[in-house]
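Once you've had a glance at the structure underneath, I'll fire off some questions.
Here the complex is missing one protein chain, while the rest keep their positions.
Chain lettering (A and B) follows the sequence in which the chains are written, and residue indices restart at 1 in each chain.
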Amino acid sequence: MTRATVRERESYASLARSHQPSRPALRNLAVAFVVGGAICGAGQLILDYLVARRIPFVQASSMTSTAMVIIGAFLTGIGIYDRLGAFSGMGAALPITGFANSMVSPAIEFKREGFILGVSARMFQIAGPVIVYGSVAAVIVSILRVLVFK
Amino acid sequence: MTLIRAFLVGGALCAIAQGVVDSTKANPAVVMVSAVCAGAVLSGLGIYGPLVKLGGAGATIPLFGFGHALVTGMIEDAERAGLFGILTGGLRATAPALTAAVVFGYLMAVLFNPKG
Partner (left out) sequence: MSLYRVGTSTCLFPEMPVITATGSVVGPREGQGPLGSLFDLAYRDTAAGETSWERGETRMLRQAVDIAMAKAGIADADVDFLLAGDLLNQIVSSSYAARDHDVPYLGLYGACSTMGEGLALAAFLVAGGFARNVVVCSSSHHDTAERQYRYPTEFGYQRVPTSQWTVTAAGAAVVGLSGRGPRIEAATVGRVQDFGVSDANDMGSAMAPAFADTVWRHLQDMSRKPEDYDIIFSGDLGRVGSAIADDLLGKKGLDIKALHRDTALMIYEMKPEVSSGASGCGCAASVFAAKIWADLASGALRRALLVPTGALHSPITCQQGESIPCVAHAVSLVGEGSRHTGEVRQ
């Protein structure tokens, strides 16, 4: 039984699957929708306020994102955001508050390893891929778009 | 009204991401990366812009919006300064959020300890 053959692994996989509980997909969809919507709604309140103050939309949008980052950072600091994420999954992870959480949580976590080698080195542990892939994808898309529309 | 649209659009985008996580059993980081890339692609295709007009913060706050902001910034700078603008525009457009994340991340680490 030690070095299982491919057939043994396949038949084991289906046996295991028969005992694995399925994820509560509908519940997760509903909760992600409500929580994600609420977080975006909060952002919209900020955006509307800034626009009403005659700030141009693009700048207001940028300021709103920044505000949401700060809120996400604070909620992570006080230890609430992890529970929100456990409860609502993508409803908390997808908004930019979740991006902030993914940077602030390792920063706080590795404080015991020092500010330089801990906090600072680990800050981009989870968010790094988002920035890398975002930049690579955006560069490719932008080059194509500029060349196509020349 | 803008509030309701933001709630619906934002909620829908989060629900879509959640559906992908649950059906593919993917790592959350993988889904976040896919969302940024998808946002960039939809932006280039001219689809995400109208979605922002429709949903406001409901479209800009989710990570798809981050990809859109990167592309929008890059194209803006490219229109002004040629292809080199593609290198300047992305981080320029997202600089406030990123800088805030870094600085406030550091500040939170100074002020708070992890609670487990």
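As a working rule, a contact is a pair of C-beta atoms (placed from the backbone, for glycine too) under 8 Å apart; a residue touches a chain by one contact, two chains touch by 3 or more.
Given the structure is predicted, the values throughout are model-derived calculations rather than measurements.
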In the full complex, displayed partners of the excluded chain: A, B
Residue among A:44, A:76 or A:135 touching the omitted chain: A:76
Residues from subunit A at the interface with the omitted partner, ascending: 1-4, 8-9, 12-13, 15-16, 19-24, 28, 76-77, 79, 81-90, 92-93, 98, 101-102, 104-106, 108-110, 112, 122, 125-126
Contact set of subunit B toward the excluded chain (per top definition): 21, 25, 28, 114-116
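Methods note: only the chains that are shown with their structure count from here on.
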Interfacial residue positions of subunit B with respect to subunit A in the complex: 2-3, 5-15, 17-19, 21-23, 28-29, 31-33, 35-37, 40-41, 43-44, 52, 55-58, 60-63, 65-67, 69-71, 74-75, 78-79, 83, 86-87, 89-91, 93, 96-98, 100-102, 104-109, 111-115
Touching residues (chain side subunit A, partner subunit B) in the complex: 23, 25, 28-30, 32-41, 43-48, 61-66, 68-70, 73-74, 76-79, 89-91, 93-100, 102-105, 107-109, 111, 115, 119-120, 123, 126-127, 129-131, 133-135, 137-139, 141-146
